[in-house]
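The complex appears here without one of its protein chains, the remainder shown in place.
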């Protein structure tokens, strides 16, 4: 599990006065990048080294409560599946004591040309150590 | 069913050379606004008249294939559920002959203060005529 | 001069109830891509053929009036300078009879590695025919 905190940007609000629902998608990405730092690598280094991107093939978001400009959002990110062709992360987004959303992203390891490829074994093993924690 | 076409904006691409996964969320919103025009109203007029917003409470996206800058995206939008407290839309996104993504959004009719409210009966009936079409 | 029309997306609004100032930057990009279509090419084809991108090196925006969700924005785009290392576009953004903003972007033709390069002579000549029109 990794923990990310960020503040709602003014540009991320909409005319309803709360953060637009698409902003949460961006926040999960920030959180996922933080998660990868735990492995002693970074998403940037991983992409450079392997030529592999973790393309998003699925996205689920359940919104519980609106959040406002400048609110501090806390994101807990967990790896819940790590197979050679399918990586899944779960996210719990909260503000103060309240859960504001839950999310899940499914990833397909992909080459620079966009072809699905296998996740390198060394990375899979590294990820397995962090599974469901 | 309504049909929306749009082109992938340059700003919507990312360093993988394809549209970022969050862009599809914005496109579904554009398509949903188009769907509402079918009712002989518009989302803007609906919000002004009723004080109600169709807040997004759920989002599902399944990505099949990347799309590139300037690609024309065709979105078929269908209303699949229209209850007083829950409105659901399905989306089929394609480029040329290929399905590029499927999406679903769940909406909770909400007041200007963000409270869940009932969808006005007149609108529910109007929507019911377009259900699953 | 080319003419682009688009509608303000819901996601482009902010909590002030009008389009966020960064949205205009995206709209100018859409308008610029439309301008290039006049040349009998497209920005996508130009990039593929030449390996050159028109990287933005300068941006000026003067906002006159806010615009709302679903407003139709009309953008007149003019090429005002076309040198081998510097391309400049002017934009006039209006809604109904009102000017809502004026903008200018300066571009440096750049290679895929981000190095400044000279604009190919054939394209410069093509552009010159459309200068200040």
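We just call them A, B and C in the order they show up, numbering each chain from 1.
Throughout what follows, contacts are C-beta pairs under 8 Å (C-beta built on N, C-alpha and C of every residue); 3 or more make two chains touch, one makes a residue touch a chain.
Here the structure is a predicted model, which means the values were calculated and not measured.
Remark: the omitted chain is touched by one listed residue; of C:39, C:61 or C:92 this is C:61.
By the touch rule set out above, subunit B reaches the unshown chain at residues 10-11, 13-18, 20, 22, 68-69.
Counting the whole complex, the residues of subunit A in touch with the unshown chain are 9-11, 26, 29-30, 33, 42-44, 68-70. Residues of subunit C that touch the chain left out of the display are 16-18, 21-22, 25-26, 29, 53, 55-63, 66, 110, 114.
The working rule: only the chains that are shown with their structure count from here on.
Relative to the centroid of every protein C-alpha atom shown, the closest chain centre, again from C-alpha atoms, is found for B. Between subunit A and subunit B the centroid-to-centroid distance comes to 23 Å (mean Cα coordinates, whole Å).
Spacing of subunit A relative to subunit C, judged by their CA centroids, is 33 angstrom. Touching two or more other chains at once are residues 10-11, 68-69 of subunit C.
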